[in-house]
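Left out: one protein chain. Kept in place: all the others.
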Amino acid sequence: MPHNIAILGASGYTGAELVRLIATHPTFRIKALTGDRKAGQPMSSVFPHLRHMDLPDLARIEDIDFSQIDLAFCALPHATSQAVIAELPDTLKVVDLSADFRLRDAEAYAKWYGKAHAALELQREAVYGLTEFYRDEIRAARLVAGTGCNAATGQFALRPLISAGVIDLDHIIMDLKAASSGAGRSLKEHLLSAELSENIKGYSVGGTHRHLGEFDQEFSAIAGRDLRVQLTPHLIPATRGIVMTCYLHGDAGTVFGVLSRAYADEPFIEVLPMGEIPQMKDVRASNFCHIGVAGDRIPGRVTVIATLDNLTKGSSGQAIQNANLMLGEDETLGLMAAPVYP
Amino acid sequence: MPHNIAILGASGYTGAELVRLIATHPTFRIKALTGDRKAGQPMSSVFPHLRHMDLPDLARIEDIDFSQIDLAFCALPHATSQAVIAELPDTLKVVDLSADFRLRDAEAYAKWYGKAHAALELQREAVYGLTEFYRDEIRAARLVAGTGCNAATGQFALRPLISAGVIDLDHIIMDLKAASSGAGRSLKEHLLSAELSENIKGYSVGGTHRHLGEFDQEFSAIAGRDLRVQLTPHLIPATRGIVMTCYLHGDAGTVFGVLSRAYADEPFIEVLPMGEIPQMKDVRASNFCHIGVAGDRIPGRVTVIATLDNLTKGSSGQAIQNANLMLGEDETLGLMAAPVYP
Amino acid sequence: MPHNIAILGASGYTGAELVRLIATHPTFRIKALTGDRKAGQPMSSVFPHLRHMDLPDLARIEDIDFSQIDLAFCALPHATSQAVIAELPDTLKVVDLSADFRLRDAEAYAKWYGKAHAALELQREAVYGLTEFYRDEIRAARLVAGTGCNAATGQFALRPLISAGVIDLDHIIMDLKAASSGAGRSLKEHLLSAELSENIKGYSVGGTHRHLGEFDQEFSAIAGRDLRVQLTPHLIPATRGIVMTCYLHGDAGTVFGVLSRAYADEPFIEVLPMGEIPQMKDVRASNFCHIGVAGDRIPGRVTVIATLDNLTKGSSGQAIQNANLMLGEDETLGLMAAPVYP
Partner (left out) sequence: MPHNIAILGASGYTGAELVRLIATHPTFRIKALTGDRKAGQPMSSVFPHLRHMDLPDLARIEDIDFSQIDLAFCALPHATSQAVIAELPDTLKVVDLSADFRLRDAEAYAKWYGKAHAALELQREAVYGLTEFYRDEIRAARLVAGTGCNAATGQFALRPLISAGVIDLDHIIMDLKAASSGAGRSLKEHLLSAELSENIKGYSVGGTHRHLGEFDQEFSAIAGRDLRVQLTPHLIPATRGIVMTCYLHGDAGTVFGVLSRAYADEPFIEVLPMGEIPQMKDVRASNFCHIGVAGDRIPGRVTVIATLDNLTKGSSGQAIQNANLMLGEDETLGLMAAPVYP
């Protein structure tokens, strides 16, 4: 049965990625696309790679007839998103890709995002969208909050280990390598090709990256106590992809066993054979996540490396996976395309 | 109705691209994969990005039971291909991705490839696989010869113009920019990342690129007389994609009209509005070809720029498009995935 | 004898490149750096790669005491440059890196740059800064206009051929591949890494690139008649470098001989052996220009390919080469650093 879909904020990278994935989705039909500053333009003038598709022109949100829409993806900037969603019909199913509804605690939101939340009721209603761990809640949800792309990667690596109590919670270090599309289509000097090529730079070093709010919330909930991890993000000269290298205290064999069992039946999470190291390009433009485990010459140390595509599994692919559940479809519908390599 | 597919030479880039595209093809089932030097290995050890798929291990060609196969893609190196295909059951449908059957003339083959053809009968039987221009022949063919990726790009830009007689045949210049995957997964110094990054280099300058053999054959046939174009290929620091910039003598409006009409009903060929210039990334990992036309300040000059992904529309996507026809399927089956951008 | 140098507009790429080159120049001393919006900041906050140098802070132009300055490099944006230079002491030697003084004809300037020139007297005074062809004038000049980087590349390829009358002036086609730093440190969407990586796009197609104004002026002067060339620029996924592929009607041997002789004694222009093709990376971060010549299978056609680094030989290196002459130094002083490879 076809479902009518709206994408709010279709002129950014996650919006374009949603359109790309829905292009071959068997039951989703794009009925509305919005882009405030570009309202009135055809999508192909913003993203010429979509010119072969028969898409509605970009519209303003207030011009959309939501009574015809089954589900809306909201790919708007943080803060804008909560204002827009608060005005949508409260029966409309929504998958939000911004950071606005990821943190359940209003204070935590204020701390990490620098201002009070303006839609507290919605914040309480929203379900955290890490599909593999919130399936039942997502199936029943009206509003799902897409996770941070880096937050998703780290959680795939560590949630089962924290649950199983097989790693030392006081020694979790995550070294993050993140490609530039995670910053969106924004005009910032450090995102220029001339600056980023042949470059690597740490940023938000020392515990200031906003996705730490998600790690704090989720890991503490699993651990049953306050848990703080250490995270150093680095911007890398690539367009799509995240690699999270996790330095842990624990037994490698045990860690491998826990991860293997946890994801044995997951369609999108692949735990590699013990000692094999995943590479970022192996998941490009796909909804897959690869995880590798290796022991260390220092006894009791183990390294877990996870990789996914920030725009697909880390954002728009995850959003469609969640929408499939919310609309009663098979979770994998439209998402089984193989990674693009090379 | 499902069709059983074999891929001979699955351990190279075009082989992997075939598998990637077939992963979401509704009626093709991969029944056999071969890779001589890697026979016995699982495909995931050669291409870990395919590890989520349930694929047969790489086998040796002589171990394949072709009685169960409806169509074989042959992604072997030039010269090897003709030897292998000559030994296959002569009822088996074959799409060859090598250069072995592109040239109908035995002498031309010997000239461009430096040795006599060893399967002349097959060479005469083979149909040239430029789908948009050989549809009927391909539908009826047993053996189809995939075109050169650069040759495809140039022909999409120029065939309708030569047919229509709207450009000066003695002044056709093609400046080619080609990404590195066109050279395959071969260990050559100039393909190393350290050599190719921040680099551009012309090669086969002066009329020695082998795809000229295809241009000569096809363009001469259309023109009804010997026709020689000028071509300078350049290797660019990118992985996928071809841009062909064609310098022509002709009227821009007329040229645009001819191309627009020629491709009006083609599902994969997009002629951009007059004056718009296509960019390589807009067709990445897709079966689409974008073509742009611009006039010049010098009267009577026109520039036509065409771009496609060498591994998809230029090779494996084209091969599947042809296989669809040969097996009685809709030509676009499994090929409508949108380009990956950014 | 040391010379005191000021760099006006030091916060852009050409400004940084001037500082880099002067860092090892034996007789130039940087006495003042300006950057209006960043006045008051240390240079290392704008360009941390220069933090080891003992440089003056960025100042405003009006705060510079030009009586202590022997020569000023002006690396300001077009139009700003002419206003600033008009206010400088008229005895100060100036090398301008903008486009403001490249065109001798006021009408040509107005046509290509879209507004009337505001410093016509200076425009007449300025000497065109293509060192190899204007040495004597530059030595005697007070104001030298740096050439366009693409314009320099094309002229190195073609000036001797036009002078010698060995190519057909009505069939000159130049296909340009230009790296992104040529556009400066400007926040434009198409210069983002996520957009430019894996991309190639033609721009200013059809005869609208501003450097055509320089080609028209210089080539017509040599030819003794109006001469118009055809030029298609392409932006490539690289940071530094230009490759100009020139399609010409002429005899390859003759063309090679003319170029070889023309540049036999030039320290920075290398004509490669007949048939060898230059690559962009071979001149990176250096003041060298490599030129290759190849015949074609079509009799009477010849391809000339020239490459240089747009920031060095195409701009800041050329500027220092000119400043050396203006200050009575050896032309090559500070410029003999070998290219950075790989």
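For clarity, chains are labelled A, B and C in written order, and residue numbers in each chain start from 1.
Keep in mind that, in the parts below, contacts are C-beta pairs under 8 Å (C-beta built on N, C-alpha and C of every residue); 3 or more make two chains touch, one makes a residue touch a chain.
Small disclaimer: the values here were computed from a predicted structure and weren't measured.
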{"item": "Residue in contact with the excluded chain [from C:S81, C:S98 or C:S181]", "value": "C:S181"}
{"item": "Sole contact to the chain not displayed, among A:A83, A:L187 or A:I200", "value": "A:I200"}
{"item": "Chain not shown, touching residues in chain B", "value": "13, 179-181, 185, 187-189, 191-198, 237-239"}
{"item": "Interface with the unshown chain - residue positions in chain C", "value": "13, 16, 19-20, 23-24, 47-53, 181, 185, 197-198, 239-240, 267-268, 270, 272, 276, 278-279, 281-286, 288, 290, 336-342"}
{"item": "Touching residues on chain A - with respect to the absent chain", "value": "171, 173, 175, 177, 179, 194-195, 197-203, 205-208, 212, 228, 230, 232, 234, 236-241, 243, 245, 247, 275, 277-281, 284, 292, 294-298, 301, 303, 305, 307, 342"}
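Going forward, only the chains that are shown with their structure count from here on.
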{"item": "Centre-of-Cα separation between chain B and chain A, whole angstrom", "value": "35"}
{"item": "Centroid spacing, where centroids are CA-atom means, of chain A and chain C in whole angstrom", "value": "45"}
{"item": "Where chain B and chain C are represented by their mean Cα positions, the distance between them in whole Å", "value": "39"}
{"item": "Shared interface positions of chain A, touching two or more other chains", "value": "13, 181, 185, 197-198, 239"}
